[in-house]
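A short worksheet on the structure shown next.
Heads up, this is only part of the complex; the chains shown haven't been moved.
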Amino acid sequence: MSIFIDATTRVLVQGMTGQEGRFWSEHMMSLGTQVVCGVTPGKAGETVHDRPIYHTVEQALRHHTVDAAMVFVPPRLTKDAVLEALAAGIKKVVTIADGIPLHDTVIIRQKALECGARVIGGNTSGVITPEVAMMGSFPHWIERVYKKGTIGVMTRSGSLTNEVTAMIVEQGYGVSTLVGVGGDPVPATRFAELLADYQADDDTHAVVIIGELGGTMEEEVADTIQSGRFTKPLVAFLGGRNAPKGQKMGHAGAIITGGKGSVADKIKALEAVDAHVAKRPREVGLLLKQLGVKP
Amino acid sequence: MKLHEYQAKTLFSEHGILIPNSRLIVDLTELEDALAVVGFPCVLKAQVLSGGRGKAGLIVFVRTPAEAREAAERLFGPTHRIGRLLIEQAVDIAQEIYAAVTIDATLAKGLLMVSAEGGVDIETLAVEHPEKIHRVTFDLRDGLAPYQATGIVYALGFDKNVSRTLANVLIKMAELFMRLDAELLEINPLFITTEGKIVAGDGKLIIDDNARFRQVEFDEEFLEEGDEAAREAHAEGIPFIRFTGDIGLMCAGAGLTTTVYDLILDEGGTVANYLEFGGPNYKKAVKAMEICLKVPSKVILIVTFGTIARADVMAEGIVDAIKRLKPDRPIVTCIRGTNEQEATTLLEAHGLTPLFDTEEAVKKAVALAKEATS
């Protein structure tokens, strides 16, 4: 099993005729993902990897049953593409674009909440259930990172994710489903909102979250554990522990404001509910082992 | 993109929020004319982006031309090297408020925060008396509704004379926040004058860089300040922060770079600069190295774990940079990800000893930095 996507998920790709869309659609398909059609305005009638292209999502849905939309469009156009998918009634959307305007990300999340839809992204590699299905731009060919297994992974980062999952794999574990919620200050889906899915997934034995300074997503995870709605072992690794206060490092999301959102705060919140916080990437795998999590 | 106080205030004023009468000057010769327009008493405010200007002596209240000249000479002088000075009329203040608009990421709304106790250290207030900071969220498509502005103003205990004017300023702040694609619009202090006017005493405005394409009014004039390395990095869109330590970071991915920073400090090392050339910048290794070399450091540490940002492409860039720039300090690499084998071969062919474990690389960099110091 898995969360969000599996081998039966029928995926529509928005922006499939673009360079990125073509490249990653092929990799999604090669990994087992059911890509059923694509959408690019002006390109109806063409095909990409033998899949038909339509002008609009609405037009595509007249010919296909679709469970999820994968958005490969530039950041400036992402809001419109996501809203198109949501307006057409699609309840799962992944958008990877890096550089979506902040106010657009707010509207995307707002509309997703209103529709009861789950949008993952942006500024992420997407979602992967290793060896089963993938939506996004994961280099699943890097085996020492994307190995099938029992650990659910949620992350705000890109390269750091590889760093951490490599350490999980090093200890003999693999990943059930990895969800990159993304590095934007307003990710469309937040860590805590995915915990119920991991809780319900029998093949997920523990969850690893890869967090960062800034925001309150890690604190929300602690709240969810506190409420008893998530009971599996949870290990967190958080970047920015030693970051100087008030500095903006990389992501706009990583601004420390008013003493909230510092890594120290996050560690305190998580440890208060008996979640485990690794100091170094390597400790993540070691902690899973120590906790007796079954691979 | 952070705007200077005078830039933020110009935007406030254009949008109907009152600001004190003021003039911006760039050297001493302009002082007299400015003082003639602004009058006394007035305030000399250094236009720099760092916080805590008051404590740093960068905001000076003056009553006479002599005081003004002395203060201006000091600020333009060799100690502070201020580039721009705002000469601003002193306002008769009855009360100082704090007001800010930002985003509530969880609710996916705009967030207005107001406190009747402005001017002070708002972060301390937020921690010690969170109930004194009133909050209201609003739909980014609707703006702050008049009833919301009115509600917060009466909840704060303001009386009828001020409430309508203040509510209007709050609505305008929200409008401007939305129109400018702002990350933050903060006015602290927001003055209530003895005449009952609401006047912006300061202005902090951060514009979303991702929205620059539709916020075309912010031309080069509005660019962030900094030294040469910072300006070059900014021009290239490469995230960069300068510190004063030993190890120059040249990593890919904000999360990974931050983590490497943490590990260096854990090992007892210090950082010379943060530089992140991941994502769309992964092909800019030459430029990244060039910027790193402009910062004094004892060793350069390169850590990547790239996917779309291919390892071989990054390695090529690094090799190219070494050939061209002939760095005067040791380089430690830990380059992994897509086409890692090709990257490794390439680096080895150019005399480097690639590592593949981040902790190991960090330890080596810290050791090299210590060697160079001793």
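Note that the chains take the letters A and B in the order they are written out, and that residue 1 is the start of every chain.
Simple rule for what comes next: contacts are C-beta pairs under 8 Å (C-beta built on N, C-alpha and C of every residue); 3 or more make two chains touch, one makes a residue touch a chain.
None of the values given here were measured: they were computed from a predicted structure.
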Formula of the whole complex, where the shown chains each stand for all their copies: A x2, B x2
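Following the convention adopted for this analysis, only the chains that are shown with their structure count from here on.
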Quick one: subunit A and subunit B, Cα centre-to-centre, how many Å? 28
For subunit B, which residues count as touching subunit A in their complex? 51, 103, 105-106, 108-110, 122-123, 126-127, 139-141, 178, 181, 183, 208-211, 213-214, 239, 241, 243, 251-259, 261-263, 265-266, 274, 276, 278-280, 304-309, 336-338, 340, 358-359
For the subunit A and subunit B complex, residues of the former touching the latter: 75-76, 98-104, 106-107, 109-110, 113, 125, 137-139, 141-142, 155-163, 166, 183, 185-187, 190, 210, 212-213, 215-216, 220, 237, 239-244, 246-254, 257-260, 279-282
